[in-house]
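Missing here is one protein chain; the remaining ones are kept as they sit in the complex.
Chain lettering (A, B and C) follows the sequence in which the chains are written, and residue indices restart at 1 in each chain.
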Amino acid sequence: MSKLHVGVIGASGYGGAELVRLLLRHPHVQVTAVSSHQYTGQTLASLYPGFQDVCDLTFVEQDEVIAKSDCVFAALPSGYSEPIAEACVQQGKKFIDLGADFRLKDADVYEQWYDHSFQNEKLHADAVYGLSEIYHDEIEQASVIGNPGCYPTSAALGCYPVLKNHWAKGMPIIIDSKSGVTGSGKKLTEGTHFPRTNEAFAPYKVGCHRHTPEIEQTLSGFAEEPVQVTFVPHLLPINRGIVSTIYLHCTKKVDLEQIHQLYVDTYADAPFVRVLDLGKTADLKFVKYSNYCDISLHMDEHTGMFIVVSCIDNMVKGAAGQAIQNMNIMYHFEEDAGLKGIAPSF
Amino acid sequence: MSKLHVGVIGASGYGGAELVRLLLRHPHVQVTAVSSHQYTGQTLASLYPGFQDVCDLTFVEQDEVIAKSDCVFAALPSGYSEPIAEACVQQGKKFIDLGADFRLKDADVYEQWYDHSFQNEKLHADAVYGLSEIYHDEIEQASVIGNPGCYPTSAALGCYPVLKNHWAKGMPIIIDSKSGVTGSGKKLTEGTHFPRTNEAFAPYKVGCHRHTPEIEQTLSGFAEEPVQVTFVPHLLPINRGIVSTIYLHCTKKVDLEQIHQLYVDTYADAPFVRVLDLGKTADLKFVKYSNYCDISLHMDEHTGMFIVVSCIDNMVKGAAGQAIQNMNIMYHFEEDAGLKGIAPSF
Amino acid sequence: MSKLHVGVIGASGYGGAELVRLLLRHPHVQVTAVSSHQYTGQTLASLYPGFQDVCDLTFVEQDEVIAKSDCVFAALPSGYSEPIAEACVQQGKKFIDLGADFRLKDADVYEQWYDHSFQNEKLHADAVYGLSEIYHDEIEQASVIGNPGCYPTSAALGCYPVLKNHWAKGMPIIIDSKSGVTGSGKKLTEGTHFPRTNEAFAPYKVGCHRHTPEIEQTLSGFAEEPVQVTFVPHLLPINRGIVSTIYLHCTKKVDLEQIHQLYVDTYADAPFVRVLDLGKTADLKFVKYSNYCDISLHMDEHTGMFIVVSCIDNMVKGAAGQAIQNMNIMYHFEEDAGLKGIAPSF
Partner (left out) sequence: MSKLHVGVIGASGYGGAELVRLLLRHPHVQVTAVSSHQYTGQTLASLYPGFQDVCDLTFVEQDEVIAKSDCVFAALPSGYSEPIAEACVQQGKKFIDLGADFRLKDADVYEQWYDHSFQNEKLHADAVYGLSEIYHDEIEQASVIGNPGCYPTSAALGCYPVLKNHWAKGMPIIIDSKSGVTGSGKKLTEGTHFPRTNEAFAPYKVGCHRHTPEIEQTLSGFAEEPVQVTFVPHLLPINRGIVSTIYLHCTKKVDLEQIHQLYVDTYADAPFVRVLDLGKTADLKFVKYSNYCDISLHMDEHTGMFIVVSCIDNMVKGAAGQAIQNMNIMYHFEEDAGLKGIAPSF
């Protein structure tokens, strides 16, 4: 079988570089070109020495990436993906965007949070939100995918079964998330300088993180009613992984065993969602460097609070891995092609 | 001025060793004896080499510690402190317990969570809960202090102003806490083995941690009505520090500026509570190795959720430092004697 | 093609569990059985939750592992592998030992450092030291492989070209190595308790580590004369990786460019040894979780000291990965089958 030609625009950043790393192991694709605005002409291996001897790609212009690829990925700051999507659609190529440009459906909400506006509304209307487990059929048909954000992926997979079944109707939801530092990307900042970050811990953008509207859009879609969340992200002094501790109230009279059964049934066919046995607690340790989302369920009996713990690797299931999973769905590859590895336990 | 003679029972554990480290710098005390059940006859410096050349104390029996001290500290597993308290009271000495035995006032609740029962009820009735900022006057008069737990200290200081003033009446409270590994102590466990803990993160004892009843007892006392909390602790892969992210609803119609003013006013005279300016976020980085509790206040405007971030060093303000602060109050030393250091910022 | 049946004895420890993790991705093998003395009857996934849904193996007795496998791996404390090797040889199976029992050729040296003696001398005489790059042909013919230790692998690959070519004849060699904590294994110890290890650093077993005789045996074999080394290992507060900084003097009048060319030529056909360009410095970051050994070469011009920096992942190239590489050689699989992944760069 001839291999699918894929390219990555914005491959010098963390999301793009991780994508290339994973794509190199994919049995059905060949990475034909990568681009980087800042590093054009340099090799990927010069930036990330782990690629030496394995990948001799040099960063080219993004037009060359599009020209050489059947399926184009982009991992760019917000505002840059629309013209790329347009070019791909015109040339009959598929486009998977790891950035934020195709995640939000409401133009006003997008503009409010990202300071850009939609130029081509139809493109956004046709784009599919790439939460692989939930929108599998739409993804299969899509030309443009807005790959979900890392926090929204962990939150959405954690809440889907109860919201979809209206077991938590009208209830406030609190999402207390903790993410490793790779979530902040490759850019140098005071907040990611080693001596500042190491042995530190704090929340940031309390109640005002850009992923809030994305989470609300997704959960509202599940619940078929407007859902509001209080979302507080925290920066963990580790490289990778997100744990979202989600607090909600079940309105339906069910016990934890029944909720657990609902989750197990809902994700029975999802190759990358593991609902842990009751009594166990999800830990990002066991999803790190893998495409798994581990979910554990808990009930605080004395307050009646239902607590979901949802763990992913922010760079894999929260970015590059899910993008590949979406490509697999779009091209009818096995859903886990190129994504079979499990977390190293130590 | 002759120095106060103090001794530490259980000085081989983390809480006790930290207490000795801090007491050695205290201008008004002399550490006269330390004990350890397991290491009797060995020196403190053999266990913790940092003490070499600075402290030549050898672990003795606990009776010798009591005999040689005016003020006795104990840092023991639950169930061991009652007879020590009894002996101290009989001999006219003061006793500060870093363990859990004198924290809970209700004998049934204590038995339910700690599997021990009160033998001498009067002792417990007379003991004072050593939350220094709130119970200053009672501490001043006390003979026996139950030093608060680490999580309860961060939670209580974070909630006190709004609860005391009935601004959050009848509302559910969620406390999502994250603690460094020293909170688990010196004992070797699978969960604190370096390769297991490092680059990992997860909650534990979700909704069923022993500190829950202590937090509820304290908050109920503030609110003068029964308060229930959903408390979820997490293990941070760092040595020290607790961040509690507290979610509650204000029932009183006040804005964030008014709440902030209330916190500022409430803690105006508290030398170790710093209410950060609005717009700033507390970080355990800036309290580590110090006795400070840093509190920042936030409002999620779109859901109306009021969020408190409360940070302490679990070993200092959450244990040994607060115990010394209580001693300072009991003996009319300056409240910050021996506790003046600030966090190293890096 | 039917898959090779492989089994792992001692799969509950770090070396064995890593081996299973890697073997699960190997295209030509099937893991048929795993054993653990301590956890017989339990699943691998109960011990290491990352295996959930991917591997449903239950620990069985070691005889069952041998019976069900064509190629048997063992990752056991020293002294346990000889009878397993014997059984394998009798039953015409191949055996790869990740422990120390078949590394040392001299019975007296083995007894001196490991407190066990050889029972079956022929077995040891026939066993091949599995340093894949150097002993490729012997490995191809071997029935029993003594897989090299982690430190010796990094040291030997770093020194081989100059010693083999007698460019550093008769010179003292200093090997200052630093290893991540997984090198100490799964066993709980004071020295690997998180709060003790984190933010700490020190050498250990200075000049008296068990890997010293193994290193000297290997380097002496290269040099065809007795080589002595001063070897000092240090414990790095990270999970994985070894950096060996090796100090030696070239006796041959060559400059750094010539030495570099020698290294490049020597390892031209080695798929997992990367000799970095002059001016670059090897970093364990870029070999972590991979089977690569990265080597950089340096000259301190003012003292004439030649310095080699050799980096590996102690659990992969230093243990499980090299064992698989040896299996690949023994069974004429591609040498990198199942080992193609590169280090995540972040």
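Note that a contact is a pair of C-beta atoms (placed from the backbone, for glycine too) under 8 Å apart; a residue touches a chain by one contact, two chains touch by 3 or more.
None of the values given here were measured: they were computed from a predicted structure.
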Out of C:241, C:318 or C:338, only one touches the absent chain, namely C:241
Full-complex contact with the absent chain, from B:136, B:205, B:274 or B:302: B:274
Touching the hidden chain in the complete assembly: which of A:5, A:37, A:186 or A:340 does that? A:186
With the missing chain put back, one of A:27, A:41, A:195 or A:226 would touch it. Which one? A:195
Which chain B residues would touch the chain omitted from the figure, given the whole complex? 14, 17-18, 21, 24-25, 48-54, 182, 186, 199, 239-240, 274, 276, 280, 283, 285-287, 289-290, 294, 315, 340-346
On chain A, residues whose C-beta touches the chain left out of the figure: 14, 180-182, 186, 188-190, 192-195, 197-199, 237-239
In the whole complex, what residues of chain C lie against the chain that is missing from view? 172, 174, 176, 178, 195-196, 199-204, 206-208, 228-230, 232, 234, 236-241, 243, 245, 247, 281-285, 288, 298-303, 305, 307, 309, 311, 346
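The rule we apply is simple: only the chains that are shown with their structure count from here on.
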Could you tell me the distance, in whole angstrom, between the mean C-alpha positions of chain B and chain C? 47
Averaging over Cα atoms per chain, report the distance between chain A and chain B in Å. 39
Approximate Å spacing (C-alpha centroids) for the pair chain A, chain C: 36
Got the chain C residues that touch at least 2 other chains? 14, 182, 186, 199, 239
